[in-house]
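Heads up, one of the protein chains got dropped from this complex, but the rest are sitting where they should.
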Amino acid sequence: MSVLVASIGFGLISTSILAIAAVGFTLQFGVTNVFNLAYGSVMTGAAYAAYVANQFGVDIWVSMVLGGLFGAALSLLINRGLYTPFARHGLGLAGIIQVTLALGLILENGLQAIFGPSYHSYQMSQGPSFHFGSMVFTAVQVGIMGIALASMIGVHALLAHTKLGKAMRATAADAPLARSCGIRTEFVTDIAWLLSGLLCGIAGVILVMDLQSFTSTTGSNFLVPVLAAAVLGGIGQPYGAMLGALIIGMVSEVAAAVTLPQYKEVIAFVILLVVLLFRPRGILAEVASLKEVVA
Amino acid sequence: MPTSSDKDGHRPAPQLLLRELTAGYGGTPIIRDVSIAVGLGEVVAIVGPNGAGKSTLLKAITGQIRSLRGSVRLAEADVTNMRGDLLARHGVGYVPQVRDVFDTLTVAENLEMGAYLLAKSELPERIHEVLAIFPALQKMRHRRAGTLSGGEHKMLAIGRVLMLRPTTLILDEPTSNLSVSLSKTVLNDYVRRTADAGTAILLVEQKAVAALEISDWAYLMMGGAIRLDGPAGELLDRPDFRQIFLGHVAKHIPSETAGTG
Amino acid sequence: MSIAWQFYISSILVYLGVDVMACWGLNLQFGVTGIMNFAYIVFQAAGAYTAAILTLGPSSRSLFQHYIGGANLPFPIPIIAAGAVGALLSLVVGTFTLRRLRVDYQAMVMLIVSLIAINVATNQVDLVNGSAGLSLVPKPLSQVLNLDLVNYQWFYVALTAVVCVIVFLFVHQVTRSPLGRTLRAIRDNEHSAAALGKNVTRFRLLAFVLGGAIAGVSGAILVEFIGTWAPGSWTYAETFVLFTAIIVGGTGNNLGVAVGALLVPVVFLEATRFLPPIGYPGLIDALQWVAVGLLALLFLWRWPRGVIPERRRRFRKPAPG
Partner (left out) sequence: MAAGCIPAVNLINQAGGVLGHKLECVVADTRGDPADAVPAASQLLATQSNLVGILGPSSDEADATAPIFNDSKMTMMGDTGAASFDQNAYPYFWRLTPADDVKGTAMAIWGRQKGFSHAAAVFGNDIGSQTDVPTLVKAFTKLGGTIVSNESLALDQGDYRTEVARMLATNPDVLFIEADAQTEATFLANLKDLHGLIPVIGTSLDQAMYQAVGGAIGAQNMHDFYTTIRPLIGSLGTSTKTYDQALLASGSQVPKPDQWISDPFCPAHYDEVNLLALSMIAANSTTPSTYNSYIPQVANPGSGKTLVYSFDEGQKALAAGKQIQYVGASGFIDFNKFNNSTTGFEAFQFQLDGSTVSLGTIPIDEITQANS
């Protein structure tokens, strides 16, 4: 029983990392419709950026911010330099997915070529442990959950209460219409990629802070749970992504507690497949479905 | 300064002026040498059957496709091939035929997006003004636009575009999918009144009779070109118009068949 | 030609045949019908495992590997069964994933399917011996033919060629037929195909199942040749090589796809074996994946229709009335 309770606590940590990553993924997807399979590799890239900073003696939390900024810059570059030109070139949705997959492989293996196949760790301390009943968290984990909470509140505040955030949602809902309102959709798209990349980078660094050891494939191993969380909630829906992260994160941990641990991810994925069977657009996505039907 | 054309065909100075505009997809022109003028306070209708090129024309004006030849001018400014967001800065409001509101945003947020270019301080006043025109929107401010009915939808779309207080308004078949009575309300109460307040309105309509009733001037478009134009009130009675256009749509006129088509 | 060279070249020819077949199957799904099957390698693996198990004897006799079945069946039954299992598995997966899902969702669902498949194959050790995989699969007809090593290699090349010809005749027939035209119509415009009264989902599923059967056969041909199969060899990156081959060769064109299979998995990847080793072990491997990625990007940008483009057929609308 206490394992079950503890697993719910662990689920909160998994959920935190997943939520940051999934919200980041879904933000840019909502605005630009790019199903970015290179996302996991960008996470790894940010983790390495933070690693380099950390090696120079920069504090891990500062390195995390630097990793986030690296992720933001890389994402913007990727969209401006690769995805947008390909889309303008007339490549369809399926073609763009292949571009993202190709980029993911290039980034992942490029990182391996640079940093080698070995494992790296940050210079950091996990800090003291805190006990809440059967739940145990280290200081770093509490920090991670705090960052996740702050990110979610920040994203919510941005989208619901600022002009820019509303413009992002408007662009996501209907870009030509947003343009006719005077919204500079290219600028909004850039912001969406920057923000998405920032969250992606932060997620990459805190994933590694939590794993405590990583290599060039670490981010791409984490990609499918991120996609699953984003899709489960209804892609392009930040609140859906948060909900999806909660479900995937909790189900994996609780499944590991009550059934076979080696199938914990599989169980979460099967839930996703079942949800898609009944709600092909995810839990929170009923309104956005007009988008592709009307060209 | 006259704000509306009078019955003698004297028209105000053009606010929106198209000269020999030619545009299409992939280098193939769909519309050819279209010249149109819309003055402040005027409702100018473009009527024509399906496939006449009306949608292509609007896409060319609003910068969604590149025009191959000709020009679009707004008062003194050349806005040919200008991006949509810059057009909005020139005071052009555009209501597409479908997907005319942001479905995932609330009614209030839709209005706010309509006023995107205005300072935040102007917002309450603008919302107040638009709600005065469409009081029904008041009650649904916090509803998601995607959940509105067809009439409410169009009301919001026009309300949204009015937020910017546009000098030029482009409406693409605002009455499609609306009932006959609702269509009349939209055209008479919203469109005509907006023009009377000093806006230049370009109205594209398939429901020719209803559109012509509230328009000052009208162009008949067919096969990608303007076939004839004239004061809207006279056009319906002109034999050449009846022959070219209404002959296509229906044998009997001017019943409402043509209007609800 | 020295025996060692004959050995190498015959191995490469068998691999070429397997890749060409696999690409044809994927082309039927992706090139012709537009299904983004990132789990394609799973169906190849399913075929390989099927063929391996049916060729091997009962599991109880060997101490070091555990698997279900084990039937000692003679050639060509394991290969045919592999095709059937590839088709059957495609039917199951396709029924769940092809309905109502957008292309990007489909791509993700396929990634998930391949993860689940690898997880199950790895964790259910009794199924196909877990991560150690199956090994010591007897070579087909080797007892009957009693050939020496090199001659057996050439025999296997011939066998692969025969299977390739059969698969080609099959995919050629399918893509040329009214069925093929319908599949292309679905790919190019699902909605208008639906408007023409086509049951889009059913046709998609058909293409998916046919492609899955071919994947299964290709896996069988490979496993009977190398004698071993483990989960490590079927990750989504392997599928990406096949996708790249199709893009390079010419999406939708069977001949182009065969050329792509020659250029990418065979020439492009084999050539690097002849490079002198540089840096640490695995560096060339990593750079090679970078190169495959760049190759895919280059072709998607510059020659999106490949070396041998698909002939665009005019699609005549049925006469009204």
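Every chain is named by a letter (A, B and C) in the order it is written, and numbering of its residues begins at 1.
In this text, a residue touches a chain if its C-beta (ideal position, glycine included) is under 8 Å from a C-beta of that chain, and two chains touch if they have at least 3 such contacts.
Everything numeric here is computed off the predicted structure, so don't read it as measured data.
Asker: According to the contact rule at the top, which chains on display are touched by the left-out chain?
Answerer: A, C
Asker: Which candidate, A:V3, A:V62 or A:A157, sits in contact with the chain we can't see?
Answerer: A:V3
Asker: By the contact criterion defined above, which parts of chain A meet the unshown chain? Give residue numbers in ascending order.
Answerer: Those residues of chain A that touch the unshown chain are 2-3, 6-7, 10, 13-14, 17-18, 117-121, 126, 129, 136, 138, 141, 207, 210-215, 217-218, 221-222, 225, 252-254, 256-257, 261-266.
Asker: What residues on chain C make contact with the chain left out of this view?
Answerer: 2-5, 7-9, 11-12, 15, 63-65, 119, 122-123, 125, 130-133, 135-136, 149, 222, 225-230, 232-233, 270, 273-274, 277, 280-282, 284-285
The rule is simple: only the chains that are shown with their structure count from here on.
Asker: Going by the touch rule set out above, what shape does the chain contact graph take here: line, ring, star, complete or other?
Answerer: Drawn as a graph, the chains make an open path, so a line.
Asker: So which chain ends up closest to the centre of the protein, judged by Cα positions averaged per chain?
Answerer: A
Asker: Look at all chain centres (mean of CA atoms) and spot the one farthest from the centre of chain A.
Answerer: The most remote chain is B.
Asker: As a quick test, compute the distance in whole Å between the mean CA positions of chain B and chain C.
Answerer: Taking the average C-alpha coordinate of chain B and of chain C, the gap between them is 55 Å.
Asker: Which residues does chain B have that touch at least 2 chains other than itself?
Answerer: Answer for chain B, listing residues that touch two or more other chains: there are none.
Asker: With touch defined as at the start, can you tell me which chain C residues reach chain A in the complex?
Answerer: That would be residues 30, 34, 36, 38, 96-97, 99-105, 107-109, 111-112, 115-116, 119-120, 123, 191, 237, 240, 243-244, 247, 280-283, 285-290, 292-294, 296-297, 300-301, 304 of chain C.
Asker: Can you check the complex and tell me which residues of chain A touch chain B?
Answerer: Contacts found on chain A: 163, 166-167, 169-170, 172-174, 176-185, 287-288, 290, 294.
Asker: Of all residues in chain A, which touch chain C in the complex?
Answerer: By the definition above, chain A touches chain C via 35, 37, 82, 86, 89, 91, 93-95, 97-99, 101-106, 108-110, 112-113, 116-117, 216, 224, 227-228, 231, 235, 260, 262-263, 265-266, 269-270, 272-273, 276-277, 280-281, 292-293.
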